[in-house]
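Pasting a structure below so you can have a look.
All protein chains but one are shown at their positions in the complex.
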Amino acid sequence: MADPMKIRAQLKGDVTEIRVLMGHAMETGQRKDAAGATVPAHFIQSMTVDVGGKRVVDGQIGTSVSRNPVFGFKMKGAKVGDKVVVSWVDNKGDKRSDEAAVA
Amino acid sequence: MNIASSGLRLLSCTAALALSLSVAAQTKDPNAEFEKFRAEMEESNPAELFEVKGEELWKARRGPKNVSLAESCDLGQGVGKVEAAYVKMPRYFADADAVMDAERRIVWCMVEKQGFKFDDIAKKPFQGGNDNNAPEITNLVTYVASGSRNMKFDIPLGDPKVRDAFETGKAMAAYRAGPYDFSCNTCHGVDGKRIRMQNLPNLATPEGAIKGVQGWPGYRMTGGVMLTSQWRMNDCFRQQRFPEPKYASQTITNLLTYMSGNSNGQMYKGPGIKR
Partner (left out) sequence: MNTTRRTVLKGATASGVLAGLIAAGALRPTQVLAADWNKTAFEAKDTAGALKGIGAGAPAESKDLMLKVPDIAENGAVVPVDVVSSIPNTSSIAILVEKNPQPLSAQFDFANGAVAEVSARLKMGQTSLVKAVAKADGKFYTAQKEVKVTVGGCGG
């Protein structure tokens, strides 16, 4: 079961700042463990951000993104209370979806 | 001399010390940039992921005695109370008849109140680079530390037992041993020392001591692991080529009491982020 994300969505003036912290190993597939065996690639490949039911960001992610990724986005047109849903899918098909409200 | 290869990194840590003064004269100090960078990273700190797990563990009924730490563990502010507990440790606990730092106290509670075995916890107390998860004790320490976010260090140095631990820690910091004849003070007892790009705080001073305790427990970017000050002390011993200190021992508590005592009155910002 993947770790829950930490999502922060703050309305400042007319811009909503969204920050999301995801828990994921983001293994590139090039690292070797202590025994010398290659750790298989395991990384988030795609993510989406929906606000108030509308798709705002559609992201594709590669192996150069850090472990426990953090992303920041901005948008206009949201109101306090709007639902922000962030979802991701990784290369093994694991997925996670979490939500927060615009504050 | 190639000091870049990781195999030589440990040795060169010490060799580079001798070169640090000459290097400093030629290059700009990037530490201001690093401080800015760390402040930005702290805004969305992966440590929060471990904090969440720690909270669940604190509140869950676990162990052979099926009791939660929330209902049984006194960190010095009352049973189950996490707020302001971290910055007021190390402190003396009568029920254990010992001065204890936060991690040692939580381990004590897990053993005495929940019925866990110390050896099971001590077997692997620190997250390794290949571990996807941190040990439970690390998550718990992170949660407890978060309860002192933006509070000032306030350990009871007036308590004779705590003062005793402080003075012992201070003496230990000056104690030279190991094949390099290092003491803690060799790196951390004077102003202005540096190893490559990392400034080494002078732990004997308030300004330096807070840098030593600030940010622990911390998410270490190298390896993407969550680590505590127990780990930091263990790693210092390794870098000095000292024998490995016993996990959650009085030795570590004494050193942490010395550093925390010198930090009294200064702000603790909660779980941090480290190189």
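To keep things simple, chains are lettered A and B as they appear, and every chain counts its residues starting from 1.
As a convention for this text, a residue touches a chain if its C-beta (ideal position, glycine included) is under 8 Å from a C-beta of that chain, and two chains touch if they have at least 3 such contacts.
Keep in mind the model is a prediction, meaning the values are calculated, not measured.
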{"item": "Contacting the left-out chain in the complete assembly, out of B:41, B:84, B:98 or B:151", "value": "B:41"}
{"item": "Omitted-chain contact residue, chosen from B:176, B:246 or B:275", "value": "B:275"}
{"item": "Residues belonging to chain B that touch the chain removed from view", "value": "3-4, 6, 9, 13, 16, 30, 33-34, 36-38, 40-41, 187, 194-198, 200-201, 212, 220-224, 232, 239, 274-275"}
{"item": "Positions on chain A contacted by the hidden chain, ascending", "value": "15, 26, 28, 30, 45-46, 48-49, 51, 54-67, 69-78, 87, 89, 91, 93, 95, 97"}
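The rule we apply is simple: only the chains that are shown with their structure count from here on.
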{"item": "Rounded Å distance, chain A centre to chain B centre (Cα mean)", "value": "30"}
{"item": "Chain A partner contacts - residues on chain B that touch it in the complex", "value": "43-46, 48-49, 52, 128, 130, 132, 219, 224"}
{"item": "In the complex with chain B, residue positions of chain A that touch it", "value": "3-4, 6, 8, 19, 21, 23, 25, 33-34, 39, 66-68, 70, 72"}
